[in-house]
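Note that this is a trimmed complex: some chains were dropped, and none of the rest were shifted.
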Amino acid sequence: MPVVVTNIERLPRDIVAGFADLGVATVHEAQGRKGLLGPAMRPIYRPVHIAGSAVTCQVTPGDNWMIHVAIEQCRAGDVLVVAPTEPCTDGFFGDLLATSLMAHGVRGLVIDAGVRDIGTLTDMQFPVWSSAVHAQGTVKETVGDVNTTIVCAGQAVSPGDLVVADDDGVLIVRKEEAADVLASAQAREANEVEKRARLEAGELTLDIYGMRDRLEAKGLRYVEAGEDE
Amino acid sequence: MPVVVTNIERLPRDIVAGFADLGVATVHEAQGRKGLLGPAMRPIYRPVHIAGSAVTCQVTPGDNWMIHVAIEQCRAGDVLVVAPTEPCTDGFFGDLLATSLMAHGVRGLVIDAGVRDIGTLTDMQFPVWSSAVHAQGTVKETVGDVNTTIVCAGQAVSPGDLVVADDDGVLIVRKEEAADVLASAQAREANEVEKRARLEAGELTLDIYGMRDRLEAKGLRYVEAGEDE
């Protein structure tokens, strides 16, 4: 039986806000390299960078009815995450739905399917990550679930999970791990500032990370060009 | 026998002009969701938006000779639509051919194959929708047809059909249906202005479209998070 789960738990506002300055690649590293959506998920414009709480929405191919239902469950600071039950390039989402989401403070859309009106969406600066762009319209015939665990672009997403998305793509951080991941990612970010300065000064990662012994132990040889390789 | 059809019939100038303000998604809805080229057809730069009359050109893989022939058949306000007889990513078109088309007032190119010189084409602001970008050159050996009905990106296109193209992709409107579709699309556009205002004010599509009864009839249930779902 199709179900809409209401009043899902969100992460505290300050935790979500903490992720707003952290890139997808940094957070991905900080949480042990998991949670990434597949590389087919691309933003419709760049640069772009958001973090928010997931409201999840399962749709069937060619039918966007449940997106209409899901909007009512969204609050300011949320990110709507939509997945079809099987691959579909239809344009499930356009400028009218984006207007509605913006009116309710939603920070962006992540959809493993197509979107349309991307010219207007870009003018509105409403962030969208999708696996296709296509003007093909959809119907409103089939009910499904809102705010249950779904699979989006190869990744399980539960309602209230944290979504971080930027020019590189989309990452999911489990709700219960978000505080730890935030601390770890911020530490990582701080550490990179120092490394970047050393690299700008011309130091090599071979030296910064002390890789030379291990390379030699693995048998790597250096030969002059023209010598017998 | 290969043939070039000359002096094809075009739509009246005011009808074509009417489409210049209408997005692909809107016109696609207005004509009953048909006529869209496949989602692999992408513009080489954005934003972009054109409408014009189709001059059609069939090429063979790796051979752009017929594009040279087709240019002579183009008039101001036309859009050149090119399809190879089978899939090919070669760069059939570059800045010299674009210079020639612009000199004759052609509004853009739609090609289910590759193009090149896209840096210069972008500087020139000559709109192109293609399924690939590749510098690979082509030969001039095989003659084919100009201004016959072709299949481009999964869609039949006849000479004189209306082409509307924007950031979302490319749409074909049959010549004989263009006047009706224009009226219908303009009405649709007007209707969206009002809806957008209501959505901006925070109303939900569930209410604007009166969807709640039908959702309930389909068995959709609402449960609080944490309740037994």
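Per-chain residue numbering starts at 1, and chain names A and B are given in the order in which the chains are listed.
Here, a residue touches a chain if its C-beta (ideal position, glycine included) is under 8 Å from a C-beta of that chain, and two chains touch if they have at least 3 such contacts.
Computed from a predicted model, the values in this text were never measured in an experiment.
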Beyond the 2 chains sitting in the coordinates, how many copies does the whole assembly comprise in total?
6
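We adopt the following convention: only the chains that are shown with their structure count from here on.
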Length of the line joining the C-alpha centres of chain A and chain B, rounded to whole Å
30
Chain B residues within the chain A interface of the complex
23-25, 28-29, 33, 36, 39, 42, 46-47, 49, 166-169, 171, 192, 195-196, 199-206, 209, 211, 215, 218-225, 229
Where on chain A is chain B touching in the complex?
1-9, 65, 68-69, 71-72, 89, 91, 94-97, 99-100, 102-104, 114, 116-120, 122, 132-137, 140, 142-143, 147-148, 159
